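With one protein chain withheld, the remaining protein chains of the complex are depicted in position.
== chain A ==
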Amino acid sequence: MDTRSVRQYGPPGKVPDDMGNDQHHSETTLRVNGKPHTLTVDHRRVLLDLLREDLGLTGAKKGCDHGQCGACTVLVDGRRLNSCLLFAVALDGCDVTTVEGLAGDGEEPHPLQRAFLERDAFQCGYCTPGQICSAVGVLAEAAAGHPSHVTDPGAPSGQPVPLDRDEIRERLSGNLCRCGAYPRIAEAVEDVIP
């Protein structure tokens, strides 16, 4: 990180040193759903808590806080990631898209959001934002030719991978759903495959 961009503050509850510095917070700028945010971030703060607590974007869910459930999945620079495992200060300059930003500025939901509605691909809704963000990532990964565990090893390298049911299931297996909406989720993803 460029140290010149790190301005240090004494946050509430933290006694600053003589220079007014605090070793535990740094100013960080993120673009979230297209909008820049500059915050003084506790170094321990993960992206998930930054979104939920600092920006009030509670679409990303905390299911386990340990990268085990996928409910916190968001897109960082276009890639799906577990936001509970990412220190926010390490993401200075990154572009983050959450479920709230998928539809853009329009009233119309993202095609995946619509497909989830049409297929009844959720019940309690708590894993849903993560499933949807993860599925957006899956579509991009397959289009870019990223193989998965079930991709035929003989498939041509770098070519788009067709997403059949097994590919969808495999690629979404990091997103747990305790209500058991898996079959409907797979159908919803199939619905939007170009």
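Please note the rule applied: contacts are C-beta pairs under 8 Å (C-beta built on N, C-alpha and C of every residue); 3 or more make two chains touch, one makes a residue touch a chain; residues count from 1.
What we mean here is this: contacts and distances are computed from a predicted model.
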Record-based protein name (UniProt) of the chain missing from this complex, from "RNA polymerase sigma factor", "STAS domain-containing protein", "Xanthine dehydrogenase family protein molybdopterin-binding subunit" or "ABC transporter permease": "Xanthine dehydrogenase family protein molybdopterin-binding subunit"
Among A:C69, A:V89, A:A142 or A:V161, the residue in touch with the chain that has been omitted: A:C69
Which of A:A103, A:A140 or A:I193 contacts the chain that the document leaves out: A:A103
Residues of chain A (touch criterion as defined above) contacting the omitted chain: 11-15, 42, 44-45, 49, 52-53, 56-66, 68-69, 71, 98-100, 103, 109, 113, 116-118, 120, 122-129, 132, 168-170, 172-186
